[in-house]
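Subset of chains shown; positions unchanged.
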Amino acid sequence: MSFNTFGHLFRVTTFGESHGPAIGCVVDGCPPGLRFTVDEVQAALDRRRPGQSRFTTQRREPDQVRVISGTMDHPEGGLVTTGTPIGLLIENVDQRSKDYADIAGSYRPGHADVTYDLKYGLRDHRGGGRSSARETAMRVAAGAIAAKVLPGVTVRAALTRIGEIEIDRARWDWAQVSENPFFCPDPETVPVWTDYLDGIRKRGSSVGAVIEVVAEGVPAGLGAPIYGKLDADLAAAFMSINAVKGVEIGEGFNAARLTGEENADEMRTGNDGRPYFLSNHAGGILGGISSGEPVVARFAVKPTSSILTPRRTVDKFGTEEDLITKGRHDPCVGIRAVPVGEAMMLCVLADHLLRHRGQVGTTPVWPFQRG
Amino acid sequence: MSFNTFGHLFRVTTFGESHGPAIGCVVDGCPPGLRFTVDEVQAALDRRRPGQSRFTTQRREPDQVRVISGTMDHPEGGLVTTGTPIGLLIENVDQRSKDYADIAGSYRPGHADVTYDLKYGLRDHRGGGRSSARETAMRVAAGAIAAKVLPGVTVRAALTRIGEIEIDRARWDWAQVSENPFFCPDPETVPVWTDYLDGIRKRGSSVGAVIEVVAEGVPAGLGAPIYGKLDADLAAAFMSINAVKGVEIGEGFNAARLTGEENADEMRTGNDGRPYFLSNHAGGILGGISSGEPVVARFAVKPTSSILTPRRTVDKFGTEEDLITKGRHDPCVGIRAVPVGEAMMLCVLADHLLRHRGQVGTTPVWPFQRG
Amino acid sequence: MSFNTFGHLFRVTTFGESHGPAIGCVVDGCPPGLRFTVDEVQAALDRRRPGQSRFTTQRREPDQVRVISGTMDHPEGGLVTTGTPIGLLIENVDQRSKDYADIAGSYRPGHADVTYDLKYGLRDHRGGGRSSARETAMRVAAGAIAAKVLPGVTVRAALTRIGEIEIDRARWDWAQVSENPFFCPDPETVPVWTDYLDGIRKRGSSVGAVIEVVAEGVPAGLGAPIYGKLDADLAAAFMSINAVKGVEIGEGFNAARLTGEENADEMRTGNDGRPYFLSNHAGGILGGISSGEPVVARFAVKPTSSILTPRRTVDKFGTEEDLITKGRHDPCVGIRAVPVGEAMMLCVLADHLLRHRGQVGTTPVWPFQRG
């Protein structure tokens, strides 16, 4: 079962509400002997941290992470994993719960308020409680540890669309991603998005986005038939991020428009005797198993549901009302989903690497030698 | 772990290869006391069965299902579940393994041949072995049993796109779906697809498709935070179907283009005191939990990888070659994915209904009564 | 997978080392709407807490528990569960890690020092690290919450043997258990154990024990064939407690000596039309499913491995040495295992109650009505 845990061998369990005393996670199954520093985890958290530009919520959370367990001090500095569960904790410090007092019983359209009440009969209304994007901070922390399980693997993500405006993929430059508040890989799109999103923000509106995540250096062979497919697990991982409504691998929905000839990734033999692919329509996954090509995934984030335009809704007693969602919100929650997408890719790949080891041991001898 | 099992409380484990002696599944966790007939399972299988039109593979499999366990004869006819695992078995009868003899070592582009060898160091090459779409027959059989767990729930699917040609949603008519070989809900698109796909078929090509699955009557409250989200499980379920490259819930990727105002599903109170939604952009799921609205999902299927146009590839010894994939294939494998999509929706909903019962018991009292 | 998690629907994940900054747990799957107080959890912890008599370790841990998540304040006082994961944290305050500095590389016989190094290649040597009985505090905290899932169920445990001295079951009185430092149900055995264990303690030795756990009011029908048996889960739960080497249900090993006639639990029909049993050799479980009779289990705890008599051992470099285990230890670690045994019974029963609901819903109509 997996109410609040994901992964099988590299397992991440998160807990905590937006406005509770703290949020935390337990990373279980991390192999022993891996070195990391608290600063590395902190650096990952800082990328997701709110309040860094006017395009994300102004909640000021230092997101200072504390390592509770599962490590020892390494004689040469930093920490080393011991194979026991790694507990991570972040105290919440900038809750403004009173922002939510007057809508405690109201169902904000697009939020999970109504479904939590429908399921549980009660809910922590403060800042969305458990359904807040605040929970994703722990995913990012876990992702920083997952990265240590994956030496040689590079996972990067970028924003490719905000609302109606998509980047020009011909100008894609990974180096640009850290140079603007949007994680945008196309420098010429940055000023366009800036103007566009300022307009959205100023009129209290919001807009959706698309994030692309690319993992390079992924060993071939990760994944498994039939329900342990790498792409199936990625789909679940991305869809579990708040506000995500669609997931694609490789060509994604565009594959529906292609013919078999167009979509075929042809193969040749490299100098090392191993096959390589002449294209990567598959997004690095065939039959649920990684091919050695970059794993390419995309996910769509809906517009932030909290907006300043009044929307018709009801409260838990059935009273109809018009609701404006106050509080501090992201005009495009997709921006902060970029590091979260990276973290989910890292966690899923770490899990599948361990699962592969468990199922197959070492990579089988390949390519085959003739007679 | 879930190599070949999906679901948690309603658990389906499948086994069997395309050209092995049989395929089968075990449905574990099905509640006791549910009545069904072998004919009902057979009818579901017959909808997916190949060879029913010129647009699907000409393999002639009767797909005669046998119930091995988990039921007793009901005094009034048919079977009744006992709560113990239901074993289902279908013997393979129309294997033409020799079709594959001369490509035993070759990697068909777009197929899982190369990744299976990369992972396992060997593979059953006959008809794709375990990675064949033949496995989906067992999903359909399991789905027929899942339907019994869900009284009052209607799950239907339809094909909405073949290659470049999409249906006109304004003409959507569920009654049409069973009246044509494409599961097409738009009668005017049927002749267009017929011509288009005949062309594809005749030149030995193939093309992708999009399937939409709609579940009506789903009780509110199914799903759970954070990694037990209903939409996350649906995403994994659909992505686990052969050739699927993308999954959407509700607005899906289109949500990225919308503003918060456009995407908001406003609410009003019905005569029964319960809230209802004025739109369903969310596709029936908020915060991972069903809202009571229809659950709407879509998935994209890539073009069948087996085509008659020669493609460049290599074999397991690294020899480069040009390959034509002979054998009996579907020009649009998306067609037969329609009943499979229904089955996956049914299985996921059945699982979540049982999980909800386990977590919450009976639905909590709601709406709330004032004072 | 379950490295550090137990349970399926009522899931407990623990983390933390004996001498790390804190220990904690996450209780996931707890139903919403259950009320409890921090004081109740604290009271359970206090029963297990070390240093309460001269017969347990003198480590002084206040074991002050903090509820991090998963609850809201109830308007009438205390907390109420929301259905989201409950995070619990206890800071470690009385670590004397330097007690362990000079045996950091040594393998204390009977401890997990050597196997942790064999498995992981490194270990937290301070106070046993993760393998310390300190972890069981979190089980007790989780058990206090599990109790809320089980209204009407009474779980109690008692010590029935210390070393060579067993209680007289004819004098069993549950009221006595809280009246002595041994959780002994037989008042006449208390002074005998006092003298016996004082002797053990004074000569720096230790001794084993047997604990009996009894659950009354358990509804019939919990458990499942074949690998979800209630007794199988109890066996794993008790065997997972530190130092446990044997588990029994009902007659246990004595059943091997009995004939079918002696072991049969005959049945009659009560005034309410339901069957009752004339004996309970089965310990309340038949075919892995609870019968409605009290669930009776027993487990054996080995003597504390830390003793003052020098034992031959080696260190991690292979150097042979004679080792005395200093530090603060229990002469009979079985004593503090009593509340831990209760907690494990509570957690397993809570999990199975939720699983039963998930599989069967409400209890089926029974006994059957004729015609």
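Points to keep in mind about this one:
Residue numbering begins at 1 within each chain, and the chains themselves are lettered A, B and C in the order written.
Here is the rule we use: a residue touches a chain if its C-beta (ideal position, glycine included) is under 8 Å from a C-beta of that chain, and two chains touch if they have at least 3 such contacts.
Predicted, not measured: the structure shown is a model, and the values here were computed from it.
In this structure file the homo-oligomer totals 4 copies of one chain sequence, with 3 depicted.
The rule is short, and it goes like this: only the chains that are shown with their structure count from here on.
Listed by label, the chains touching chain A and chain B alike are C.
Between the two copies, chain B and chain C, the Cα superposition rotates by 180°, quoted to the nearest 5. Relative to the centroid of all protein Cα atoms, the closest per-chain Cα centroid is that of A. Counting C-beta pairs in contact, the chain pair with the highest total is A-B. In a homomeric contact, the two copies may use the same or different surfaces; for chain A and chain C, over half of the interface residue numbers are shared, pointing to the same surface.
Centre to centre, using the average C-alpha position, chain A and chain B are separated by 26 Å. Chain A and chain C have Cα centroids lying 38 Å from one another.
Shared contact sites, meaning residues of chain C that touch two or more other chains, fall at 1, 8-9, 29, 32-33, 83-84. Per the touch definition, chain C reaches chain B in the complex via residues 1, 8-9, 29, 31-33, 83-84, 224-225, 354-355, 357-361, 364.
If you check the complex, the residues on chain C that touch chain A are 1, 3-5, 8-9, 11, 13-17, 20-24, 26, 28-29, 32-33, 66, 68-70, 72, 80, 82-87, 89, 119-124, 129-130.
Every residue of chain A that touches chain B in the complex is listed here, in rising order: 1-6, 8-9, 14, 105, 107, 109-112, 114-122, 130-131, 135, 161, 163-164, 200, 205-210, 220-229, 231-240, 242, 245-269, 273-275, 278, 281-283, 285-292, 300-307, 309, 311-314, 316-320, 334, 355-356, 359-360, 363-370.
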